[in-house]
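Below you'll find the structure I mean.
Not every chain of the complex is shown here; the ones you see sit where they belong.
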Amino acid sequence: MTAAASRAAAWPVITLTTDFGPGSPYVAAIKAALLAGCPEATLVDISHAVSASDLESAGFVLWAGTRHFSPGSVHLAVVDPGVGTERRPVAVQLGHSFWVAPDNGLLSMLLRESPHEPEAVELRRPEAASPTFEGRDLFAPAAAALAAGQRLRALGQPLAGLVRLDQPSPRVLWVDGFGNLVTSLKPPVGGVKVGPVSVRRAGRTYGAVAPGELFFYTGSMGFVEIGVRNGRADLLLGAEPGPLVQPLP
Amino acid sequence: MTAAASRAAAWPVITLTTDFGPGSPYVAAIKAALLAGCPEATLVDISHAVSASDLESAGFVLWAGTRHFSPGSVHLAVVDPGVGTERRPVAVQLGHSFWVAPDNGLLSMLLRESPHEPEAVELRRPEAASPTFEGRDLFAPAAAALAAGQRLRALGQPLAGLVRLDQPSPRVLWVDGFGNLVTSLKPPVGGVKVGPVSVRRAGRTYGAVAPGELFFYTGSMGFVEIGVRNGRADLLLGAEPGPLVQPLP
């Protein structure tokens, strides 16, 4: 174990990403299960409003929100349009960190962007698990066990072939709180076409362009983003997560 | 003290349920008071958007959000349309856990559903308490004291006869983030009537019914719920918390 992993182990972190909505007692029930299994954990909410109908966008928020946490951290993601239907509950190790989620493609972006080979197990279902609330009864206890130091292999049978969504066509992955469009394009590009609008002005920061002007830049996450100084690109372009974009030469 | 209670005591948990709204500095002020009294506490937000005008629904969220926490946990609830008017501030022990709240009926569902007899005290008012912010000056210090290990009796005079709302007529208690209606009915029922619509299709999970079909099921909280696969029952039925429902034979 590295020194960083050892230090983190003393202060385990579990993050939560769900589509339950803010203020849901279901989230509280999951936290109760996490703290029952690992009372010393620090719990961090990533988002409880990711989209269940757009797993690519939900997976982006999960990737963006969890990738900076220290080795040893555990990331619970319950975004599960198919709860109760057939899909495997899994725990996945990438490097020294862990993700616990339904195997429905939600982890695709993490798997694509990680330099590590995933190690995965299919979670064993506790007998008493509610068929309608696996977040509390199946996923949370597994995440707590990992945070408390249990090994991945102790949670279930090894598993190859996680579900991966196809690499999407270039698109808007997420619109941030300021209205900037985060695209799935990586630099370098000569510009970005969003619907009928071609954005060809490049800028390094908001300060580099004129107020009201659309520009593209490489965001802090390494993707090409579209913004406008003193304004909202999403309102100017009518864009939300989903729309296809095109790189310009 | 049980082993579980002793372990929990090392990592005290205080949950918060209020109607202050997300991002309110009042919630922050309450947390400051909690951490001043019990710096080692783990704070868990249940909801800051419960309804002050529907204490039955607010009490449902409080019950659903707090019931899974380990023995020794403390649950602060400040939903108080009558702040500054006459109602008693109380701390209540049910089993090994504690609820601190105004005695206005908010705890009714917890009292109804708990297998334990409540033990209650009326909180002593600190002299410096602001008449308009008892959450910070009265309730939070009491919750912190309990989390830090103080006994219930140390906080005030024993009290019998907590305010209890009448058991409500069958109704929708809460609409979850997916649009499912959580009713106050308990199984078994042969169906549920919501307004003019009779839902007679029973399902165990979403996967058991056809897309778009309304069905009822026993939810993870033990109540009869109404959902629709790949849709929102609240939109289909025009329902929100409150409307009466009827069990069908």
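Chains: A and B, in written order; residue numbering restarts at 1 for each.
Convention: contacts are C-beta pairs under 8 Å (C-beta built on N, C-alpha and C of every residue); 3 or more make two chains touch, one makes a residue touch a chain.
All values derive from a computational prediction rather than experimental measurement.
The complex is a homo-oligomer: every protein chain shares one sequence, and counting across the whole structure file gives 3 copies, of which 2 are shown.
Everything that follows uses one rule, which is that only the chains that are shown with their structure count from here on.
Contacts from chain A toward chain B in the complex involve residues 19-26, 28-29, 31-33, 35-36, 39-40, 42-43, 48, 52, 81-86, 130-133, 136-137.
If you check the complex, the residues on chain B that touch chain A are 7-8, 10-11, 13, 15, 22, 42, 44-50, 61, 64-70, 174, 176-178, 204-208, 217, 219-220, 230.
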